[in-house]
Every structure is written in structure tokens, then in C-alpha cells.
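For this depiction, one protein chain was excluded, whereas all remaining protein chains were kept in their positions.
The block that comes next holds chain A.
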Amino acid sequence: MAKKFTDEERLALAAKLDKELDDFIDGLEKRPYTEGWPEDRWQEEMEKHPFFMKKMPEAGEPLDPLMEGLQQLKYDPNENTPEELANAYKDDGNFNFKHGNYRLAIIAYTEGLKIKCENAETNATLYNNRAAAHFFLKNYRSSLHDCKWALRLKPNYRKTLGRAAKCCLETRQFDQGIEYCDLLLGGDRTPEIVRLRQTIVNERKRQEKDSRKARRGEDRKADARRELMKAIGAAGVAFEGDLRPVVPELAECAVHLNDGRLVWPVIFTYPEYQVMDFIQEFDEYDTFREHLDRVFEESPAWDAESKYKVADLHVYLESSGKLQRFDIDSKLRDVLKCKGLLVKGGTPSFIILVGNSPAELAFLSRYK
């Protein structure tokens, strides 16, 4: 039995209820609204929302929870068949690929392949697409590897064959590249492939030519070396060890033949001042005097007292602990063939002293 309200009573009740609600709301704990997007950064938040985002999150970037949820739904093995999953990853990869995110695309295709779904076509596409992504990153070896897998699953995959041929060109596996081209050209003589084959064939020819040229160079070096050895033997020079000079100043001046004459690098040492001169090219028919004239044309800084006059100089050579003196007008050729003389480090070395100076006497006394 309902009570009949008058208008006044009804208004009074409404006012009372309003007040109660207001009181209730006022009675709630006062908390600021924090879950909304801050006004100054709403665009950024919008970007994060999976419905509005304009670019894919970078690998490793924390995911928006909503995105994570959606992803779980999309990639959940319980919700999808392996083939759907593989295709989902493929679409993902393709999306990244289109936006130039080749690395992300590779990750997606790899995930797709990990599913090991049973559809050869899908797997071939995954391999092929990953090969394409690798190709754009210039990872030609990885790309070729993926092409081979794709071709194992789908032997006449034209796109893959073409890419495989290009990878072979880049990695200089010319024979195989030509095989891929020929497989393609067996079906259809696409001008692009005809040109590609031509390029590979030419590169192969060039490589063969370069290696023949290199071989010729090596042969020539070996011939020169044999000739040099023969000349040294004929000149009666005994030497020990490598013929390449150890002294950096003479490193490029190893003994060589010039017009059938041996040209040696030579060291003059001046024990009195502990300095040396490096003669880069000492023709075996030159005399010591010719080279010493050149060295002392201007008095060197270390010869402060100007004692070193060519006419006064004595030339010595030390071999097996013995000192031997040579005439300043001897030719190098005649000196080097002396018995018991051994050239070390490919560089004959002579000791130069001022004749009858105290320094010479002191030096000679060491060998008494």
C-alpha cells in the first residue's frame, strides 16, 4: 500500500536524497585524479596506445600494458594454431620491413620460424623475407643462407633465386651465382637477370685475371730472387740470415741487382762518436773513397773538431772478433769476397776511424 506523496513532499524527499548523495561524496577520501593523460603530454600517451600508435615499439622498450595484453592475445599459443602464429609474426615482420626497421623485421621472422609450423610455403616466405631484410642490411652471407633455406622448401622461388644470385655476387661466390641465374633464365629470360649474370661472369673473369696477374708478379719476384742469389754466390759473398736489412733506415734498400751489378746497403760506424751513416746504395764496383767523399762533403755536426778528412780515414771491418783494415780505394766487391768475411743482416758494416788518432789506437787496443 503505497503512500501518496504530495508535490511538496516529493520535492522535499528529492532535496533530502540530493543532500545525502552530496554528503556521501563529500565524505569520500579526497584523492586527486591521476590515471588520466596529463594535459601537457597527451600526444605522447596517445602514441603509446596500441590503437593510435604510429610506430612499432623498439626492441627492449617497455610495452604499454594494453599493448602487452593485445600482444599476448595475438601471440598466445593457446589461442592460435602454429600456422596462425607464424603468419602473425610474418605480418609483424612485413610491417617492420615496410617501415625500414629491418632489424625488428628479422626478429619477427625469426620468431615465426621458431614456431616450426608445418606449412612449407609459410616457412619459405619467412626465410625469403628474412633474407630480404638481411640483404638490405648488407648481411649478404646471412641473406644467402636464408635464401638457400627458402629454396630448399620452395625450389623455384624466383624472388629468392634472384636475391641468392645477388648475394653470390656480393660475396664473390661467382660460380654459384651463375648457377642461380641459369636456373632463373631457364624459365624466362628477364633482362635484369641476363644483366646480373653478365655482371657476375665479368666479375669472375676480373678476379681470375687479377689472380693470374698476382701470380705473374710473384713469379717475377721469385725469378729476381733466384738471380740475386746466383749473383751473390758468383761474387763469392758469404752471408748469414735474411738479406733484408734490420736497420729501419735501410729497410727498403735490401741488396739488389742493377744491370747485373750487386748494389748493397752499407753502414759506416764511427766508434769515436758512436754515430753511424747509412749508405742506401753502394754499388759493388764503388770504392769506399767515393762514398766517404760524399758523406764528408760537408763536415757533419758531430765532427766538431773537423778531424774527419777523407784522406786521413782508415776503413776497418770486424768479422768473427777480428779486425781487418782495407784500403780506402778498394772496391766493395773485392772486400766482400775476402775469406772469413760474413755479411750479417744483409748489410755490410764498416768501421771508420781517423788514422793514427788516439781514438784509433784505443779502438785497436781492444783487439790486441
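Everything below uses one rule, namely that a residue touches a chain if its C-beta (ideal position, glycine included) is under 8 Å from a C-beta of that chain, and two chains touch if they have at least 3 such contacts; residues count from 1.
We take it that contacts and distances are computed from a predicted model.
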Among "Eukaryotic translation initiation factor 3 subunit L", "tRNA (guanine-N(7)-)-methyltransferase", "SKP1-like protein" or "Protein HGH1 homolog", the UniProt name of the subunit that does not appear here: "Protein HGH1 homolog"
From A:Thr81, A:Asn156, A:Asn202 or A:Asn258, residue that would touch the chain that is not displayed: A:Asn202
Per the touch definition above, residue among A:Arg215, A:Lys230 or A:Arg294 touching the missing chain: A:Arg215
Contact partner of the left-out chain, one of A:Leu11, A:Met53, A:Ala120 or A:Val194: A:Val194
Those residues of chain A which, in the complete complex, touch the missing chain: 194, 198, 202, 205-206, 208-209, 212-213, 215-216, 219
